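Presenting chain A:
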Amino acid sequence: MESIFVPLLIFIPIIGSLLIMSPIFSDNEKQIRHTAKLFALLHFIISVFSIIFFNNEYTFQLNGFNIFGISSSFRIDILSMLLIVLTSFIFVISIFFSKETIKKSQKLYYSLILFLETSIIGIFSASDMILFFLFWELELIPMYLLILKWGSANREKTALKFILYTFLGSIFILIGILLLYVFNYLYTNTLTMDMFAINTYLMDEPVKNIIFILFFIGFGVKIPIIPFHNWLSDTHSQAPSPVSIILSAILLKIGAYGFIRFNFTLLNEAFDKYALIIMIFALINIIYASFCAIHQKDLKRIIAYSGISHMGIFLLGLSALNEAGTLGAIFQLFSHALITAGLFTIAGIIYHKCGTKNIIRLKGIGSKMPKLMMISIPIILGAIAVPLTSGFIAEFLCFLGAFFNISDTAKLITAIALLSMIFSSVYILKIFHGIFFGELQKKYYKLKDINSNSFAILLTLAGYIIFFGIFPFIIFNAIQGGF
Partner candidate 1 sequence: MFNITLLHYLILALILFFTGFIGLITSKNTIKILIFIEIMMSAINLNFIAFTTFKNYIFLTGMVFAVFITAISALQSAIAIVLIYLIYKNKETMKSEEIEEIKG
Partner candidate 2 sequence: MEFFVNNILITVLLPLWVVLTIISGVFFKYAENRKLTALLTLFSTFIGMIFALCILKYTHSTLTAPVETNYLWFGFQNINFYLGTYTDKISSVFLAILMIISFIVQLYSYGYMKNKEDFNRYFVYLNLFNFSMTGLILSTNLLQMYVFWELVGVISYLLVGFYYKKEDVSLSAKKVFIINRIGDCAFLLGIIMLSYFSIFILNISDGSFLMFSSSNTFLKEVSESAYPVIWNIILLLLIIGAIVKSAQFPFQQWLIEAMKAPSPVSALIHSATMVCMGIFLIIRIYPLLTPYILKLIIIIGLITALFNAFIAISQNNIKKMLAYSTSSQLGFMFTALGLGFLPIAIIYLVIHSFTKALLFLNAGQIEMICNTLNMNETPPLRKYNINLAILWLISALSLSGLFFGGFNSKELLLNSLHNSGNNIILFLILLTSFFSAFYIFKAYFFIFETDFGNKNITVEKDFKITSAMMLMSVFVILPGFIFKLSNLNLLCAISVIIGIIAVFNAYICAKSNKIFLPAFLLKLSCKELYIPEIYNFISSVFLKFTKLFFYIEKFIFDFISEITAKIIQKISLIISRIQNGNIQSYISYSLFTTGVIFMILVLSYIFMRGV
């Protein structure tokens, strides 16, 4: 009975996408939106049900074929399950928010969004490495089209840069996957592409190190790790707002997921060896991104750099090699998804209403939009990691775990990384004060406050941020139980 969940989870969005795109479907915008919302909500409800009935793992085989080890097997364990629930929630938020900002070609838009959802759920649930890679590449297509058609001024160049940059990263992942396959065959004489069946303990150390570095570069493009991060700020800035939400809340997490699956779990001996170096990369992420964010003038770019900084905290917790750090890192994935979805929703509302993303030109909107200001306070506080929001728990556990590491340099790195609390408050408050505080300018006299749709979205997000800040043990029990 339980194995019905996996195909439902993976294939419902694409059925929705094909349905909306098919010529027999009506062109009425309202019907299109309602269908899309229906599919997203259905998917969310099914994912919630599947996590309630979750026992240990769900597996699913499509067609049962096995050519040279490549099968089409899906396997969802607790980490994937939690991320799938998160994904469907963020997609619900994004589709509900699309009503505000997307006005043209809605048929194509909603079908692309649902197609994107399928590919991302596929990434989280695939257990065969080639299938994983297939879904990994598949999400580039709808992203490219979404940025190209509905983005802001500089969109062609940005979409091209996004797709080429991430594609370049995926080449490294492909080489890594093939190397794993080949060396697994050499040592155990079985042809398998299943990432849970690869036996890395028999491989030599140089081989494992090389594969580790390849995966590090490949997933480092998506996480992003600092030398490979250049696509992020442009893409977040030029993409349409609902797509920015999905991009920052989910697409950074697939990089993190791949990192956990391949580098942390599969190649754990190489990870132990390189843990300090990864910690230094994490520190560079945190500090460098904060410094860059302080001087940006584009609202969405600041939020993009804050995302890089938070993912640096994720890396720091992961490379701590103890339970506190790992718990903190996985919790940070959730917390950061919620917070950054909230921040981009606010940015999207402001961009849509005021027509500009430049902080210097936006000022004093708080007098006209007090509801928006009030509901964005919990989200802003979450980004700064104020206690009783989920951001604090994630940061605290990551720093605690990193400090508990045995080596002394880890402690020094943690002490420096804690300064990020001060820097993050500088740029986040710059956003908050730059938009809302100050005197109302003449051109904004006619602004109206946000409507109940946006308010409900922001209220949900803020509510979850505070809820998981006060009761984090719900997620902790789930992770500790199954991981």
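Convention: contacts are C-beta pairs under 8 Å (C-beta built on N, C-alpha and C of every residue); 3 or more make two chains touch, one makes a residue touch a chain; residues count from 1.
Quick note on selection: all candidates are chains of the complex that A comes from, given by their letters.
Computed from a prediction, not measured in an experiment: that's the story for all the values here.
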| item | value |
| --- | --- |
| Complex member touching chain A, one of 1 or 2 | 2 |
| Partner candidate 2, residues of chain A touching it in the complex | 161, 165, 227, 229-231, 288, 291-292, 294-296, 323-324, 327, 364, 366-367, 374, 377, 381, 386-388, 392-393, 396, 399-400, 403-404, 411, 414-415, 418-419, 421-422, 425-426, 429-430, 433, 436-440, 472-473, 476, 480 |
